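The complex appears here minus one protein chain, its other protein chains still in place.
A and B label the chains in the order they appear, each numbered from 1.
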Amino acid sequence: MTYFEFLGEYGPRFLTGAMLTALLTFLASLLAIAIAFCMGLMRLAAFGPVRWIAIVYIEFFRGTSLLVQLYWIYFVLPLFGLTLDNFTAGVLGVGLNLGAYGAELVRGGIQSVPRGQWEAALALNMSPARRMWRIIFPQALVNMLPPWGTLLIELLKGTALVALISVADLMFEARQINGSTYLSAEAFGTALIIYYVMARMIISPFMRWLEGVMARKVGRA
Amino acid sequence: MVSSPTTAPETAPDSAMPMVRFEKVTKRYGSLTVLDSLDLDVEANEIVSIIGPSGSGKTTVLRMLMTLEEIDEGVIWVAGEPLTHMRRNGGGLVRANRAHLRRARANIGMVFQHFNLFPHMTALGNCIEAPIQVLGMPRAEAVARAEDLLEMVGLKDKMHQHPSRLSGGQQQRVAIARALAMRPKVMLFDEVTSALDPEVIGEVLNVIRKLAQEESLTMLMVTHQMGFAKEISDRVCFFYGGQIAEQGPPDKLFSSPDNPRTQQFLSAVLEAG
Partner (left out) sequence: MIEWRWDFTWEILPRLLEATLYTLLAAGIGYLIALIVGLVFALLQRTPSRILTRVIREIVEFIRSTPLVLQIFFVFYVGPQMGVSLSPWTSGMIAIGLHYAAYLSEVYRAALDGVPKGQWEACTALNLSPRLTYRDVVLPQALPIALPGMGNYLVGIFKDTPMLSVIGVAELMHTASAIGSNSYRYLEPYTIVGLIFLLISLPTAFGLRRLEAWVRLRLGMTRQG
């Protein structure tokens, strides 16, 4: 069959797979962002034990493979009494893993705010909490956005691994279709193109728009 | 004229004490002693300029007063109350905790060499931020006060601009207004014109001159602007090696200093400038 016929017949399956991928990406992103801010701030804490919890978390999740983590959550956790369906396991695995990378971005963003800003806020007698919330954070956020864009694309790519624990996402559908038609180039090629579209034509423009909005708010545009 | 600053009530202030007192203050960075058992008194409403070569400890004096640096030995007093220490119930002093520092810091304001304006807020926003967040001032009152201050520094028409749209001189003037908005008793100026292009230095010095003449503020300035220091200071301190090598009225110190080091420094500055 021609490629158009192929698309006509299997298009809907690709689409449902893609939508599930999008949902996974979205939910995992929320988790990753929450963890990134939590661990990123803890990483900068003055109190030793708090800082060490963050360091251990970050090094652990960055030092091991996402696939290993996914398998562990899905296959081993049930042995400890915590059984998760594959979708939840997927969101959890991807979110926890990329949250660790995000934590380093948060840390880098905060550390990139010039020292003079901290001193000015202190001279104006602002409490540490207000100083962080009103002065440091807004500036850290703007600095963080470009690397976060790259991280979100990594997150999108990471969700493809959940197909290996049988979540019916885009990658899963591609494998299924390949398995039944042996039209490997069409099956995997279409999936590749859809991932590319999601990464470069949805995520990247969105992040650029966000960067523009934040830059204006901070008075840089 | 902006209304004179009011202060929070103090417990048993020593009214015989000067506004600022450094008592045998020592500060070290590793093996380097930056301030060496320094004694310095500044009276209320006195305007003191601090001059000297780099590394002599001048900026450290201001930074310690603003609690940006910790003290190693000695005590700093502000408005009759200890700044770096707290009074203990049975008498005597103990190192200040965070809460005490926050209370004591309210008396002091600082203008930095590199302005340090908050880039994500307008000029007005910069000036109302701390009064609202720290002093709990109602927004309307904070805005009114900020507008008065910005008018005094000549920038009321720019109050809705972000710092990125302002020149260095304009930013520094906003920084002065921002510090004044907190009604400090003591204002610190840390080489506030050193980072400015020559043509805008004048506008900043004009504002400082105005403050010196019209407000009742105690002012400490670290500066390289010798002419300006001579003009508005009540007293000039020449720092060398972490100590005050010589101090006195500007006329005396600039024209016939006692200390040869002072003379050396002044001739070097005049040669270069």
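Throughout what follows, a contact is a pair of C-beta atoms (placed from the backbone, for glycine too) under 8 Å apart; a residue touches a chain by one contact, two chains touch by 3 or more.
On a predicted model such as this, the values are computed, not experimentally measured, just so you know.
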item	value
In the full complex, displayed partners of the excluded chain	A
Selected residue (touches chain absent from view) among A:116, A:138 or A:189	A:189
Candidates A:105, A:122, A:174 or A:214 - the one touching the absent chain	A:174
Sites on chain A contacted by the missing partner chain, in the whole complex	59-60, 63-69, 71-72, 75-76, 79-81, 153, 157-158, 160-161, 163-164, 171, 174-175, 178, 184-185, 188-189, 191-192, 195-196, 199-200
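Basically, only the chains that are shown with their structure count from here on.
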item	value
Separation of mean Cα positions, chain B and chain A [Å, integer]	47
Contact footprint of chain B on chain A as seen in their complex	114, 116-117, 119-120, 122-127, 130, 134-135, 138-139, 142, 217-220
Interface residues, chain B side, partner chain A - complex	66-68, 102, 105-106, 108-110, 112, 114-122, 129-130, 133-134, 162-165, 175, 178-179, 182
